[in-house]
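A single protein chain has been omitted; all remaining protein chains appear in their positions.
We just call them A, B and C in the order they show up, numbering each chain from 1.
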Amino acid sequence: MSGSRLTLSDLNALPVPAFVAALGEVFEHSAWVAEAAAAGRPYPTVTALHDAMMAAVRAAPPGRLAAFIGGHPELGSRVRRSDLTADSQAEQGGLGLDRLSAEEVERFSRLNAAYRERFGIPFIICVRRHTRDSILRQFEQRLAHDTDAERSAALAEIGLITRLRLVALVDGPGVPATTGRLSTHVLDTVTGRPASGVRITLHEIGATARAQLLETVTNADGRTDAPLIAGEPLRIGTYELTFHMGDYFGEAGFIDVVPLRFSIAEPEGHYHVPLLVTSWSYTTYRGS
Amino acid sequence: MSGSRLTLSDLNALPVPAFVAALGEVFEHSAWVAEAAAAGRPYPTVTALHDAMMAAVRAAPPGRLAAFIGGHPELGSRVRRSDLTADSQAEQGGLGLDRLSAEEVERFSRLNAAYRERFGIPFIICVRRHTRDSILRQFEQRLAHDTDAERSAALAEIGLITRLRLVALVDGPGVPATTGRLSTHVLDTVTGRPASGVRITLHEIGATARAQLLETVTNADGRTDAPLIAGEPLRIGTYELTFHMGDYFGEAGFIDVVPLRFSIAEPEGHYHVPLLVTSWSYTTYRGS
Amino acid sequence: MSGSRLTLSDLNALPVPAFVAALGEVFEHSAWVAEAAAAGRPYPTVTALHDAMMAAVRAAPPGRLAAFIGGHPELGSRVRRSDLTADSQAEQGGLGLDRLSAEEVERFSRLNAAYRERFGIPFIICVRRHTRDSILRQFEQRLAHDTDAERSAALAEIGLITRLRLVALVDGPGVPATTGRLSTHVLDTVTGRPASGVRITLHEIGATARAQLLETVTNADGRTDAPLIAGEPLRIGTYELTFHMGDYFGEAGFIDVVPLRFSIAEPEGHYHVPLLVTSWSYTTYRGS
Partner (left out) sequence: MSGSRLTLSDLNALPVPAFVAALGEVFEHSAWVAEAAAAGRPYPTVTALHDAMMAAVRAAPPGRLAAFIGGHPELGSRVRRSDLTADSQAEQGGLGLDRLSAEEVERFSRLNAAYRERFGIPFIICVRRHTRDSILRQFEQRLAHDTDAERSAALAEIGLITRLRLVALVDGPGVPATTGRLSTHVLDTVTGRPASGVRITLHEIGATARAQLLETVTNADGRTDAPLIAGEPLRIGTYELTFHMGDYFGEAGFIDVVPLRFSIAEPEGHYHVPLLVTSWSYTTYRGS
């Protein structure tokens, strides 16, 4: 990935116009943010650069700030009823905003309208850190804010959105953590050995639907060759790992299919979800 | 229940015609079974009485035995598409044969026909010990039998059916165990105390559908006031207990809703399914 | 036990002198307590009777109360170096005050002297609810009390001592709980069955020594035929259950001898200490 990215030292050395050209779209339609940040160079870390850009946003005159915030697209504009087949939905994973029912589209429209009426701005949220359900929960919680609290919340989300964009563009020291990790480990406590060859599926569990995110198999170490999720923020929401232990143990015991349901609250966290299992018992926990 | 049942000592003392009148319908349309058993009285236990009736069946001349077995109703005759609402289905519990889809009705008809063609008798199974899925599995396994093995299987099922009928009619010493029990227990291992007030649901999990059997709440001892299932055979099948732990702990931790999925294989067994739980971990096992 | 005990209704009906004769020694050398309580009859419960006796103690004129408290024997008077063999110690169980080392006898003497100098009374504690270690801890904590707090503590202990004596004498409704229970349960989670035939020992663990309290074997239900401790208060202290699982599993796995160490804090509580175990893993918890 770093091959195609600029380095922080490149950025520190660029003429201002080139710097602005490189980073101008990190803040939506607002090259003035990059311009303001150019003056503070050199930055020792990517985090320091991002902090400076956010400081410029916060320090902007009210009219400019309002225009900047108001210029964000409505969340509703990306919401439409999916025409995808069930299969291609599974490939794309998750219960995203692209696969709402007519009823849900309607609900989002109502929330968007209520939000704009209350605060006079579009609802801004870093969609890549959320599932459909957690966006809805956020929508409802933030509708209850007063104006100041909600301005802070919107700016915090802008920070999260632009941090992801900046990290996609720039490599260098002090890159902030923007990705999470979900992993598992299956231990057969009958033999005291890792359980290999266990089929596992991962689903997102929404309030009204569930969607399969992936299917995989444990390796000789009882783990999966790659983490279940990595290289991107984990989406806040509820998940279910399903372990096909009856097939593994080769017998129809008390335990056959083990569903482990858990919640992810920290998109940049590491969630390790082990399973210690026999045909008659199991233990799970958030590991580290 | 014993109030309306005959006692074994009553039965031992009855004149033969009254004995036959009392037990004649235990074996479908075959008062001769009761007649044969009348001669062996007195019986020390209800189990001994039932064993004698089954011995009479096994000793019957081939023609009489064939007529007895052939006289059983076809399983298919009780199968029809349900007109029940979803609510009343939940009340009646389970994915019974009274709520098959058109496709499933068709599948049962095909299996019935194939079975009768292969063995010349109706498919006999003690329905009260099974879920829809386990009946289908039995159907397919038994279609692969040779004639002798299947005759034994059919007689074994007749033994199970009639044992249930006999126990419903007769009280006394040595009543065979015909009922199972499913129970649970929730322990909060943060406080080391039983978890009370935990909402629990129990579902039957079929291959193509799931049906809620009950909803309940744990008491001060972390148990339910009554066993989840008792007083009848447990139906062989797959079940899921769901524990609403997030509501109990009053926080959105890693663990919110805990689904425990398990298989019941012994209709007359005691299945105790405890949950040891924190907001971040849990353990379950088949207890005793 | 109730056979040799008076009943509460007997006591309620006795002439005052007989009542006093029956209960006069419950409060050491202080028949006046029983006399005071006689007037309040009839008592609906044994607890109410005991409460009335304690109220009489608390209401006594200062001189009488001081004489009553001061009349208790010094704890030190029961402390002496044991001449018991190791075997008979094990039979009698525990690290009692009858088996102190010379050093420990010395320590108790110093504490007794310091206590009497500070408060002017003997140190009173309900010995049957304590191990040697917890008595020492209590001694040190109570030496730090001010006079009022310590008088309350001494009276509370007198309440516990006399409650045990009263329950030994009187049967009837509303007997207060004065006994605890310690039990265990071993589940083999390889087979999903209770583990029977597991050899178990129970030790008291003191700061400087350990003493075996009992050795037993699990029955077919994975439990012991009798509770490990019952029918008396549990002694506050640290214990270790040892399970000989290698012998049970018949193999030298990762797990051979399992020591479970735990603390008992409530003498009248029920401590259930289950073990869920394979050759490679185990779980324990305070059950209920």
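Simple rule for what comes next: a residue touches a chain if its C-beta (ideal position, glycine included) is under 8 Å from a C-beta of that chain, and two chains touch if they have at least 3 such contacts.
In this text, all values refer to a predicted model and were calculated from it rather than measured experimentally.
Novice: Sort through A:R99, A:R235, A:R261 or A:R286 and give me the one touching the missing partner chain.
Specialist: A:R286
Novice: Of B:T47, B:T162, B:T224 or B:T278, which sits in contact with the chain we cannot see?
Specialist: Of these options, the touching residue for the absent chain is B:T278.
Novice: Counting contacts across the full complex, list the positions on chain C that touch the omitted chain.
Specialist: 238, 240, 252-259, 261-263, 265, 271, 280-286
Novice: Which parts of chain A are in contact with the chain that was left out?
Specialist: 185, 187, 189, 192-194, 221-222, 276, 283, 285-288
Novice: So which bits of chain B touch the chain we can't see?
Specialist: 187, 189-192, 253-254, 276, 278-281, 283
Rule of thumb we're sticking to: only the chains that are shown with their structure count from here on.
Novice: Distance from the CA centroid of chain A to that of chain B, rounded to the nearest Å?
Specialist: Distance between chain centres: 47 Å.
Novice: Any idea how many Å lie between the Cα centroids of chain A and chain C?
Specialist: Those two chain centres are 57 Å apart.
Novice: Residues touching two or more other chains, restricted to chain A: which are they?
Specialist: Where chain A meets two or more other chains at a single residue, that happens at 253-254, 280-281, 283.
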